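As you look at this complex, bear in mind that one protein chain is not there, while each of the others sits in place.
Right, chain A next:
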Amino acid sequence: MSARRIIPCLDVKYGRVVKGVQFRDHRDAGDIVEQAMRYRDEGADELVFYDITASAEGRSVDLAWVRKVAETIDIPFAVAGGLCSRDKAAACLDCGADKVSINSPALERPGLIGELAREFGSQCVVLGVDSFEANGDYWVKQYTGSPDATRDTGRRTLDWVREACDRGAGEVVLNCMRRDGVRTGYDIPHTAAVVKAITVPVIASGGAGAPEHFRHAFEIGASGALAATVFHERIIGIPKLKEFLVSCGIEMRL
């Protein structure tokens, strides 16, 4: 495997970085380009920007900040939010995003995954999954950016990630919703099950609160670990986190 990746996630709303708890109550967390540079300088391996209300509000991401980020940083970044067509994804990549991450639009029209993979390559197509535990299984939710719009899809998470990879998704960001923003650790059994089910890289998401949590995710085969709260609020510093993980025998880019 490559060095495991530490991936700060920046939720974007109306051109600003925000952070909520369990997908609600979003607070302002700063300017997009400043935050991107800060994380780049601290040693983040990659960034993800979610325009969290784009899908629920039926619009696409605003491209001006995508271009600004692409021009400024020299690490890879993915963009997500309302990318529901080939043209919208293409515009995003043309503005310098390295990958597009699709979630609700892929659930609306799974064929979109294959269309993007054929034209841009699987490595550009990330599947975002919001997974929710209920009735002894894990299920996919849609339109999670807005509490009023969130709905069940009736799809089992493992079925959906397998289908998406067959269609050409090149990476899966698995967000376990009950863990989002609560800092009690990633959902390790569920993440491990997804790692086993597919052959593309899996990024753990939702629940990071301590350096140990990152170690747990990497030990069960996650390629990357995504977090927001602990980085935005400087509870965990990336350089120290990486040092800790290296001391546990995990390969990191220092």
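We adopt the following convention: a residue touches a chain if its C-beta (ideal position, glycine included) is under 8 Å from a C-beta of that chain, and two chains touch if they have at least 3 such contacts; residues count from 1.
We adopt the following convention: contacts and distances are computed from a predicted model.
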Omitted chain (choose from "Sarcosine oxidase subunit gamma", "Xylose transport system permease protein XylH", "Bacitracin ABC transporter ATP-binding protein" or "Imidazole glycerol phosphate synthase subunit HisH") - UniProt protein name: "Imidazole glycerol phosphate synthase subunit HisH"
Touching the absent chain when the full complex is considered, from A:Val48, A:Ala80, A:Cys95 or A:Leu112: A:Cys95
Which residue of A:Arg67, A:Arg162 or A:Arg178 touches the chain not shown here: A:Arg67
Per the touch definition above, residue among A:Ala3, A:Val33 or A:Ile188 touching the missing chain: A:Ala3
Interface with the unshown chain - residue positions in chain A: 1-5, 40, 45-46, 67, 70-71, 74-76, 90, 93-99, 118-124, 170-171, 199-202, 221, 223-224, 253
